[in-house]
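Here the complex is missing a single protein chain, while all its other protein chains stay put.
Residue numbering begins at 1 within each chain, and the chains themselves are lettered A and B in the order written.
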Amino acid sequence: MKAFITRRKSLLVAASAVLALSLSACGGSSTTTPPVASASFEAGTTMEKLNKAQKITIGTKFDQPLFGQKGLDGKPVGFDVEMGKAIAAKLGIAADKIEWVETVSQNRESFIEQGRVDLVIATYTINDARKEKVAFAGPYYEAGQALLVNKDDTSITKPEDVKGKKVCSVTGSTPAKTIAEKYGAEVVPAATYTACLEPLRNKQVVAVTTDNVILAGYVDKEPDAFKLASDETFTKEPYGIGLKKDDTVFRNWINDQLEAFQKDGEYKKAWEATAGKVIKTTPELPAVNRY
Amino acid sequence: MDAVIASLPEYWDGFLRTLYLSVISGIIALIVGTLLAAMRVSPVAALRGFSMFYVEVARNTPLTIIFFFAAIVLPRLGVKFEQFEVAAIIALSSYTAAFIAEAVRSGVNSVPVGQAEAARSVGMTFTQVLGFIVLPQAVRTVIPPLINILIALVKNSSVAGAFFVLELFGYGRQLSNDYGDQVLWILLGVAFFYLLITVPLGLLAHFVERKVAIAR
Partner (left out) sequence: MTSVLYDVPGPKARLYSLIGSAAGILIILGVLAIAVVTLAQQGIFDADRWEIFYGPLAPDVWSLIGQGILSTLAAAAVAAVIAFPLGIALCLLRISLISWIRIPTQVVLEFLRGMPVVLMMLFVLLVFATGQFQAVVVGLVLYNAAIFAEILRAGIQSLPKGQREAGLAIGLRSFQSRMSIEFPQAVRRMLPSLIAQLVVLLKDTSLGYIVGYEELLRKIQIMADFLGPDFLFPAFFVGAAIYILINLSVSRIAIMIERRGSKKAAGGVAPASIRTGLSAGGNDPVAKDSVEGPGTK
């Protein structure tokens, strides 16, 4: 019992630390906010328009730990958010001039098409179906689908092991579809990934599935309860930055910036400030796809 | 449109599960609701108090919270179930029972006082008065509102889609992600299957209501 209490105490301390961090992150000049460039752009480009307006609207997820998650103060934090801030800075827009909009899996394309957001940076997997409606800069990170299981479960090490068993995922998400159609699992739908943790804990489902980086966040929070079934992922999920389909100039420009971030260490810094707290190896920027 | 046709098996599966949730929860809610109504008019003060308290709290709690409780808090209390449908049924029937109790109680109140008095004067006990005289007469006035409550139940079962049960609404969300370009048709398809249950029930309610009105 005593041990439990201390663990929980430490958890609270950790939570406070994260909170303090998130608070400082929004308090003006923080370590992760890159200096705002005084940029000038060719007339007629999206970059020029945004720079002139001194305002950019970015869609991100508010419920993905490490990538885009809303903090107690209402500001989103995570790697996606850092990427957004870095790009905004290159546009000459300060971090506090960014308007963050929550995009969920189902409305990302329509938000871009209707111009409700300028960019979507929201653990947004690049695929051909989506490329028909929007354009992608990047990828800026390559994730992959994995399985989260109970710590004491040794029966599941690969996706084939969940055939015919119950696996929890978010209703209508791509991971849910993959695990059902490719591996024959019975999908148990939930409103959020965190809601999935309770049935897993109670052993009402055998696993929770989504991208490995998100699951890593849960393992980090509760290392005594959960683990990843395997370090291998069984899909490739290249995360891209979504924007209007015909805006090739803007796309190429963002790709240039991503490569610059990799060179000047901005990418590493953004990673280490967010997802890098859990996933210790800093990834290299994947080769951007200039289609 | 072709997305809807291609997804007919999913729709059908979701439809059956919605129907299953509604029918089972409906039956349980009818029984529990009638019992609660009987408790409400019973001579035992504790039963009256309990029934009042239950109905008041259940009616004023959003269904989403009741679902959260049944699907996430109950397992922590040691009440675990293999099928998540059970949690949905617990949530739906405990919520609906409160409304049924209110409807039945008002039906009991609508039966003329003389009926109960006459029954008692020939020596019937409380259970006999209620079971043989009052409730059978109350049924007639109570049926239209009861049907409306059941329609609401069918629609309420959509909340289960967010709590681990893949029913019509859950499939609607899933399919609208699969066919991002045909969301309109996909969701209209879902609507159609709900109307397939709710509209006939609504017509039934109108019909019964008219019959009752004439009988008066």
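By definition in this document, contacts are C-beta pairs under 8 Å (C-beta built on N, C-alpha and C of every residue); 3 or more make two chains touch, one makes a residue touch a chain.
Remember, predicted model here, so these are calculated numbers, not experimental data.
Across B:3, B:32 or B:63, the single residue that touches the chain missing here is B:63.
Taking the complete complex into account, A:107 is the one of A:107, A:150, A:173 or A:233 that touches the chain left out.
When the full complex is taken into account, the listed residue touching the unshown chain is B:176, out of B:7, B:34, B:94 or B:176.
For chain B, the residues touching the absent chain in the complete assembly are 40-47, 50, 56-57, 59-65, 68-69, 72-73, 76-78, 95-96, 99, 102-103, 105-107, 109-110, 113, 116-117, 120, 125-126, 129-130, 134, 141-142, 144-145, 148-149, 151-153, 155-156, 158-159, 161-162, 169, 172-173, 176, 183-184, 187, 190-191, 194-195, 198-199, 202, 205, 209, 212-213. In the full complex, the hidden chain is touched by chain A at residues 1, 4-5, 8-9, 11-12, 14-16, 18-19, 62-63, 65, 69-74, 101-102, 104, 106-107, 110-111, 113-114, 116, 191-192, 194-195, 197-198, 221-222.
Here is the rule we go by: only the chains that are shown with their structure count from here on.
Distance between chain A and chain B, defined via averaged C-alpha coordinates, is recorded as 40 Å. On chain B, the positions that touch chain A within their shared complex are 71-72, 75-76, 80-82, 84, 161-166, 170, 173-178, 180-181, 183.
The residues of chain A lying in touch with chain B in their complex are 105-106, 109-110, 129-130, 133, 168, 171-174, 176-177, 187-191, 195, 198-199, 202-204.
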